[in-house]
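Reviewing the structure listed below.
Subset of chains shown; positions unchanged.
We just call them A, B and C in the order they show up, numbering each chain from 1.
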Amino acid sequence: MGKSRMEAFSDGVIAIIITIMVLELKVPHEATLEALLPLWPLFFAYVLSFVYVGIYWNNHHHLLQLAQKVDGRALWANLHLLFWLSLVPFMTNWLGEQHMAALPMALYGVVLLMSAIAYDLLVRSLVRLHGPQSALAHAIGRDTKGWVSIVLYAVGVPLSLWQPLVGAAFYVGLALVWIRPDPRVERM
Amino acid sequence: MGKSRMEAFSDGVIAIIITIMVLELKVPHEATLEALLPLWPLFFAYVLSFVYVGIYWNNHHHLLQLAQKVDGRALWANLHLLFWLSLVPFMTNWLGEQHMAALPMALYGVVLLMSAIAYDLLVRSLVRLHGPQSALAHAIGRDTKGWVSIVLYAVGVPLSLWQPLVGAAFYVGLALVWIRPDPRVERM
Amino acid sequence: MGKSRMEAFSDGVIAIIITIMVLELKVPHEATLEALLPLWPLFFAYVLSFVYVGIYWNNHHHLLQLAQKVDGRALWANLHLLFWLSLVPFMTNWLGEQHMAALPMALYGVVLLMSAIAYDLLVRSLVRLHGPQSALAHAIGRDTKGWVSIVLYAVGVPLSLWQPLVGAAFYVGLALVWIRPDPRVERM
């Protein structure tokens, strides 16, 4: 089964996710800096989420370049990933409106954690389909970076409940680590 | 007439439908679990609709892979399917906001029923175009699963008016049956 | 200059236009038929606009199939068409919320009229680019149907101000005429 429509559909969904978040940036009702400045937590959350969704799109792009084909299992693993990413706008909005409060920060981390797990499941479904000797399997290797990230998100969630800004530091730090496209894939 | 733009347009519309539903998940006005928990019926409806739209995308993908060409009739059959799917976000929202009440549950079922009928009409328009000896016609066969589903949706609608949760059980059960991509198509 | 990205971009914009209209169907605040029924004018407007946008997508699809290339002029003619189509959701919503009142019905017709003129300009820009001896120019011919439609929309607008339902009949009638893909193109 060809991969092109799965790429096209994922491009569409991710493009919409990354763009509709801006609809939640409600415009101030006055034309003053005083009215604009209270938006900064929402704007910060918007930038962070834009970067995260951009990272997922980049990695998805790289991953699918290595894949030759997809099957029903991979289609559902992909939809599962898109499901968790689709919750990012909701969490971004809640986090921003509640000025980085503890619970929204923790649940934002849960969505990042579940997205990372879903991405890992997608990788596994593709490795399984292409076989352990495939170029894809060799490029992915042991995926230490992926696993360490999942652990760090899992640590960031309870930390957010204790000190939301510590959780935010975890999420920002992990975003910075992932902005660079995966060198394993670049090497290919 | 080539099928690629019909695929691209359908991918776009279905990607938007599956993603804009999340815009209806209005964020709570407090950063507490007590404020978040009342969202659960809407979240449940969101998950169910996400799965249903995902199923339609998967099946549409499989179906179009078997098709070689489209004509004006198939383009309108496809738009007719997209029309019913476009009502899913509205019904999801109403169902969730009314906490799974009887009438929204029944009309949610009507939209599922009409989508199933529209999908069947799309299949027929493609079989008619490709002829009864085509690979497409052989792969589709007698489509028992499609017809049984249409009957079960039609049964689920009045049941929803009587006991909404019984209707919900019908819709969830049919979703589980359809999550597996159609083996007739996989076999090809 | 290749036409594929212009097709892809147009597919994206038209897919979004046809789908976001449903966001304006605000769900009723009760789970009763009494609460749902007042939505019927908006639902009627939604169906009509869905059909119109579907017609434009179909005709755009057919037209671009005949085109071999595009230039800067055609790109702007295309954006001009997309601009008028992008106003359809706004007009649909106003028309539905104002229960088919005279002024929204007339301005809905203005948007249809301007879209038809914009489509005609796009056709002309492509004919000019491909030359009068091209298959495209022969397929388009004298475009009587396009011109008669423009005249009828122009008649429908003042009629709407006088009797909105007469205007609605004009728009519905023209939609029915255009649902059939253009035989000139089908013949190719």
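Going forward, contacts are C-beta pairs under 8 Å (C-beta built on N, C-alpha and C of every residue); 3 or more make two chains touch, one makes a residue touch a chain.
Remember, predicted model here, so these are calculated numbers, not experimental data.
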Given 3 placed chains, full-complex copy number: 4
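One rule holds for everything that comes next: only the chains that are shown with their structure count from here on.
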Greatest separation from subunit C - chain, by CA centre: A
Subunit B and subunit C: spacing of chain centres that average the CA atoms, whole Å: 26
Averaged-CA centre spacing for the pair subunit C and subunit A, given as whole angstrom: 37
Of all residues in subunit A, the ones touching two or more other chains: 12
Subunit A-touching residues of subunit B, taken from the complex the two chains share: 7-8, 11-12, 14-16, 18-20, 22-23, 25, 27-33, 36, 47, 50, 54, 57-58, 61, 64-65, 179-181, 186
Of subunit B, residues touching subunit C in the complex: 1-2, 5-6, 8-9, 12-13, 15-17, 20, 23, 72, 75-76, 79, 82-83, 86-87, 89-90, 93-94, 97-98, 101-104, 107
